[in-house]
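Note that one protein chain of the assembly has been removed; the remaining protein chains are unaltered in position.
By written order: A and B. Residues from 1 in each chain.
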Amino acid sequence: MSFLIGENMTGGYGGADILHDCTIAADQGEIAVIVGPNGAGKSTAMKAVFGMLNIHTGRVMLDGEDITALTPQARVAKGMAFVPQTSNVFPTMSVEENLEMGAFLRRDNIQETIDQVYELFPILGDKRRQNAGELSGGQRQQVAVGRALMTQPKVLMLDEPTAGVSPIVMDELFDRIIEVARTGISILMVEQNARQALDIADKGYVLVQGRNRYTDTGQALMNNPDVRKSFLGG
Amino acid sequence: MELLNALILMANFVLVPALAYGSQLALGALGVTLIYGILRFSNFAHGDTMAFGTMAVILFTWWFQSMGINLGPLPTALLALPFGIAICAGFVLATDKLVYKFYRQQRAAPVIYVIASVGVMFVLNGIVRFIIGPDDQAFADGERFIVRARSFKEWTGLEEGLTIKVSQGITVITAVLVVAALFWFLNRTRTGKSMRAFSDNEDLALLSGINPDKVVMVTWIIAAALATIAGTLYGLDKSFKPFTYFQLLLPIFAAAIVGGLGNPLGAIAGGYVIAFSEIMVTYAYKKFVGYLAPGDWSPDSLLQLLGTNYKFSVSFVILLLVLLLRPTGLFKGKSV
Partner (left out) sequence: MTMNRNVLYFGIMAVLLIIVGQFQSWNLSLSILNLCLISAIMALGVNIQWGYAGLFNVGIMGFAALGGLAAVLISMPPVPAAWAAGGGGVLLSALAGAATIVGCIVAYAKLPKGGIRTAIIVAIGVIGFFIMRGIFVPATDAIESVDAAKTGYLGGLGLPVILAWPVGGLLAGGVAWVIGKITLGLRSDYLAIATLGISEIIVAVMKNEDWMTRGVKNVNGLSRPVPYEIDLQQALWFQNLCETLGQDVVTFSSIFVKLCYAGLFLIVLLAIFWLSERALKSPWGRMMRAIRDNEISANAMGKNVTARHLQVFVLGSMVVGIAGAMLTTLDGQLTPASYQPLRFTFLIWVMVIVGGSGNNMGAVLGGFVVWFFWVEAEPIGIWLMDTLTSGMAEDSGLRAHLLDSAAHMRLMTMGVILLLVLRFSPRGLLPEKTGHH
């Protein structure tokens, strides 16, 4: 069984169900990518895995433990971290304060982790005193990822980390994410740029209308003509 | 000489009173802006919270006075302040538990909180009048003046005197100390930073493991402390009358909005902007112009832009102008 798995999840925001029997998972040191059309329920699936909405069937397992009933905060304490799609930084706080807030639950010395984040994203070290709200889109995404890494998570969940950044910055972000995965962290990521994302993915999920349409390795999905035609633009 | 007289006149009737009044408004507006930033509603009960806290301080002051405890030249109220703050904080936390908490759990619309705060305002209104009555209460004691007009005139040989009251000096010093402490708290401590984070982005704060209940509790306590301090300073400087504190709501809101709701620095700036505008617009410049004009000429009219009865309309006009031209305030506040 995978390290993190959301199994047969069905649920939504209180009205009609958005997810239907949806399963997504990620293994240690592995990058799992979710792609699909707009409104397919990708963000919803991420929130479901993180406990931010109710699923009435299915369960979420982390390292063999059933965490379906835990609050998001409790999941953070268990070693999960989440970068939401939008408003994922504290805009009027400095970069460094953003990182400190990411480590809010930790009581030990966090300086080492801060330095690691600056090593991963050198630009953040340069702008540590600047408010996150004043940074460019790409830099803000780096702050967001950095903040999530501050808890030293075992699982990092990213909802469209490259939304609104230039292709060069995107490649760079992907490189960093691969680097993070190499340290043994599982990564579960939603991406609009399906082609590039599947390229670096160990595992891929294609969601359509809240259901799993295709599930395979990233490479296999890239080579699947149906997937290419409908979701990768030919 | 004439020029010096004119300057002293302005210092005496505009600068000194406006600095004191501005500090009082700034402290009040800080409370409003903090509540807005964290709890996301305009607290209409803030003026009456000030009245409530001040009332507690007055009762303690009287008690101390009756026991012969005092601070010498300083007002006894300063000694009573911590006790008043404790009582006010206790009351405010009780209202949060009984009233606001429910709407937080419901994730109610902001306007519902506002209505609830109006309800709390009237309850407070009733309690304060019930306990201490609707009339003026005197509770200032100790030395009255730092600088007296008479001795100032003798000392400088000028025609105009300068008066600085102890209450004005204390107001400004206390405001500086309180603001410094507050900013140290918000910018340097873990709890303070978590409050700012919560104000910035509530959802992300929750995802970071920040405990919302604690943030809300600390916010209420700080707001109660600020309200009590502001109210006590105002009461020492002018006098304590419950209805006046209700009326302070308008300039305080105006100060908070002018500075940008949710922005503490803005609240302070807003407090002084409102105070200076109010006093400058309602000041009669007749004598001032008389000094500056050549010879013995002086204008016939008072040269007063607005009567003091309308001082609240100054805050209101500034408020409307800001809403018209720059709804986020001078310093960027939270979303419109």
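In this section, contacts are C-beta pairs under 8 Å (C-beta built on N, C-alpha and C of every residue); 3 or more make two chains touch, one makes a residue touch a chain.
Since we're looking at a predicted model, the values are computed, not measured.
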Which displayed chains the hidden chain touches across the whole complex: B
Of B:Phe13, B:Phe41 or B:Tyr291, the residue in touch with the unshown chain: B:Phe41
Residue touching the undisplayed chain, where the options are B:Leu79, B:Leu250, B:Leu265 or B:Leu330: B:Leu250
Residue among B:Val99, B:Leu186, B:Leu265 or B:Leu330 touching the omitted chain: B:Val99
Candidates B:Leu78, B:Leu93, B:Ile127 or B:Val289 - the one touching the absent chain: B:Ile127
Contact footprint on chain B, counting only the chain that is left out: 41-42, 44, 99, 102, 109-112, 114-116, 118-127, 129-130, 133-134, 246-247, 249-250, 253-254, 257, 301, 305, 307, 309-310, 312-313, 315-316, 319-320, 323-324, 327, 335-336
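By definition in this document, only the chains that are shown with their structure count from here on.
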Chain centre separation (chain A, chain B; CA means) in Å: 46
Residues on chain B engaged by chain A in the complex (per definition of touch): 190, 193-194, 196-197, 200-201, 203-210
Residue ranges of chain A in contact with chain B within the complex: 50, 72-73, 76-77, 82, 84, 87-93, 97, 100-102, 104-105, 147, 151
